[in-house]
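See below for the structure under consideration.
Then we have chain A:
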Amino acid sequence: MNTTTNNDKNMRLVFGVLFLLGLVAPFVVYPTFLMKILCFGLFASAFNLLLGFVGLLSFGHAAFLGAAGYVCGLLVRDSGLSPELGILGGTLAAGFLGWVFGKLAIRRSGIYFAMITLALAQMVFFIVQQAPMTGGEDGLQGVPRGNLFGFIDLDDNMSMYYLVYAIFCAGFFVIYRTIHSPFGQILKAIRENQPRAISLGYDVDKFKLFAFVISAALSGLAGATKTLVFQLASLSDVHWHMSGEVVLMTLLGGLGTIFGPLVGAATIVTLQNELADKVGSWVTVIMGVIFVLCVLVFRRGIVGEIQALIRRSGIN
Partner candidate 1 sequence: MSQYILETHQLCKDFKGFTAVSDVNLKVRQGSIHALIGPNGAGKTTVFNLITKFLPATSGKIVFKGDDITHEPPAVTARRGFIRSFQISATFPHLTALENVRIGLQRKLGTEFQFWKSEKSLNCLNDEAIALLESVDLKSFVNTVTAEMPYGRKRALEIATTLALDPEMMLLDEPTQGMGQEDIARVVDLIRKVSANRTILMVEHNLSVVSNLCDRITVLTRGSILAEGTYDEVSQNPQVLEAYVGSNDMADAHH
Partner candidate 2 sequence: MNSATGKTEYLRITDLHSYYGESHILHGIDMKVDKGECVTLLGRNGSGRSTTLKSIMGLVGRRSGSIMLNGTEIINVPTHKIARHGVGFCPEERAIFSSLSTEENLTLAPIVASGGMTDDEIYEMFPNLKERRNSPGTKLSGGEQQMLAMARILRTGARLLLLDEITEGLAPVIVKKLGEIITELKKRGYTIVLVEQNFRFAAPLADRHYVLEHGEIIETISQDDLPTKMEWLQQTLGV
C-alpha cells in the first residue's frame, strides 16, 4: 500500500515537471518543431493504447492520422469552419473510421488483425489519392490556421503552440485516464487472459472495439492538429510507411509505458529533422537499424529500460 502511494506521488511529480517543461519549452526550442513532436507524441500514445494495453497491432493507423488531417483541412479551408470545429470534425471522422475498421477487424487477432488493418488503410490511401478534393499527390495545401474561438490568432506561432500543447495534454490525459479507469481494468484483464474475461461475462469484442475507436479518434485528433500546424495534409500521412513509423516510435520509446511513445516520437522526429541535413539518403537505413536494434537488444524501449533500471537500483 505504502509503495503505491509513493508511486502515485512520484508519478504526480513527474507529470508536474513535464507539464512545466512543456510550458516553457517554446522559449528554448523551435516551436514548430515542438508542435510536430507533440502531434506525433499524441499519435504514438494513441497507438500504444491499442498495442501496449490491449495487445492489438494495427498496421493501418496512418489512415486515422491522415484522414482526420484531410477532413480537418477541408472543413477549415473549403467550408470555412473555425479551427476548433475543424479539429473536432477530423477527430470525429477518424473515430468513425475507427469504428468501421474495428467492426471488420476486431474479431481477428494477431497477424490477421495487423493485415486487415493494413488492407483497410490501403483502401483509405487509395480513396484519398483519388478523391477530387484532396489534391491528390500535391496534398491539401494552404489550410489557414484561422482564429481560435474567433479571436485568438493562430498565425502567431506561440498561440498555435499553446493550442497544440493544450490538445496534447487533453489527449494524453484521456489516454492516461483510459488506462487507469474501470474500462482500462477490463482491457488489462482481456490482454492478460481473454477467455477468462469472457467467462466472467465481459463482451471482449465490444471492449476492444471501443478501445480501437478511442485510439483512432485520438490519432485523428493528432492528425487534425498537425494539419493546422503545417497548414497542409499530404499523402505521406496516409501511406503505410507512416503506420510503420508509429510502430517504430512506440517500440523505441517503450511499448506499454505511458511516456514511452512520446519519447519515441520525440526521438524519431528529432532524428528525421537532424539527419535530414547530415546523412542524406541514409535516413531510412538508420531507421531500419534502430528498428532492428529495438527488436533484438532493446525490446523494452527507452522508457522501459529506464524503468527497469530504476526498479533494479530500487531493490539494491
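The candidate set was assembled so that all candidates are chains of the complex that A comes from, given by their letters.
Please note the rule applied: contacts are C-beta pairs under 8 Å (C-beta built on N, C-alpha and C of every residue); 3 or more make two chains touch, one makes a residue touch a chain; residues count from 1.
Note that the coordinates shown come from a computational prediction; the quantities given were computed from them, not determined experimentally.
The contact partner of chain A in this complex, picked from the candidates 1 or 2, is 1.
Residues of chain A touching candidate 1 in their complex: 1, 174, 177-178, 180-186, 188-189, 192-193, 195-204, 207, 210, 214.
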